[in-house]
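Following: one structure in structure tokens, then a few remarks.
Excluded from the complex is one protein chain; the other protein chains are retained at their positions.
Up next, subunit A:
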Amino acid sequence: MKRSRIPLNSALVVGGVLTALLIVTALVSLVWTPEIPTRVRVVMRLKGPGEAGLLGTDHFGRDVASLLMAGAWNSLAIAWPAVLLGAAVGIAIGCAAAAWKGIADEIAMRVSDVVFAFPAVLSAIMIGALLGSGPLAAILAIAVFNVPVFARVTRGVALQVWTLDYIAAARAIGKHPLRITWEDVMPNIAGALIVQVTTQLALAILTEAGLSYLGLGIRPPNPSWGRMLSDAQTYLSQAPHLAIAPGVAIALSVLGLNLLGDGLRDALDPTLKGRGAPA
């Protein structure tokens, strides 16, 4: 039987399809939505799915399907930069800790422990409340709790690589730890980090929804899944579709990214197959 370079598994396929759907929806929303998402038509308010538009209208008569599509882009526009920023800082700290060990390692890991001790969403809310509302504040808030996650994962896998013989050889010939990290360690830990990025993206989308739900994320009238959910709350008995639509969108996106992460981990590291994710 022919083996592809990345072996397919069901988690990878389902996760990949859901994630692709999210990204495509977000990208399409930039050039086309059924209606202008922010267009208010109060006379058309609270119409059910099919009555007006595919998914009905909200309490201002805005088209829910268009809001969802634009919300997908806004969600990713916060989650991606936040995770990349957190990953960049975290990976740098983790690599440094693994390369130099000793007191620097201790300090980096204990500080990480402190930040890590707060539940992700809670720390994002605290930081969000300090920085105020708005997209930049949300990105920073989400990035902060990503730093220790990446620092620990990176340090863990990098330490293993540093014990290998060819690293010892590289050190023996006087190669600088920075070069070793870049040329020898990174390629070996990239897989684990990519898996971590996918999982953290799912958490970032969830957190962004949480922040917007509390009024700390994307500013109105810019569409956001979290705020759609919070707006829908008091209309639950009259117009349940207002809560179901963003709820399902958030659930599917998070599920997709998590499955993709699991699938990638299994595919990239067969030794981990069937075991739990590394902490």
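Following the convention adopted for this analysis, a residue touches a chain if its C-beta (ideal position, glycine included) is under 8 Å from a C-beta of that chain, and two chains touch if they have at least 3 such contacts; residues count from 1.
Everything that follows uses one rule, which is that contacts and distances are computed from a predicted model.
Peer 1: Given that one chain of this complex has been left out, which of "NADH-quinone oxidoreductase subunit N", "RNA polymerase subunit sigma-24", "ABC transporter substrate-binding protein" or "Diguanylate cyclase/phosphodiesterase" is its protein name according to UniProt?
Peer 2: "ABC transporter substrate-binding protein"
Peer 1: Can you tell me which of A:13, A:27 or A:42 touches the chain that was removed from the display?
Peer 2: A:42
Peer 1: Of the residues A:34, A:50, A:119 or A:215, which one touches the chain left out of the display?
Peer 2: A:215
Peer 1: Which subunit A residues touch the hidden chain?
Peer 2: Residues in contact with the chain left out: 38-40, 42-43, 45, 59-61, 133-134, 215-216, 219-221, 233-238.
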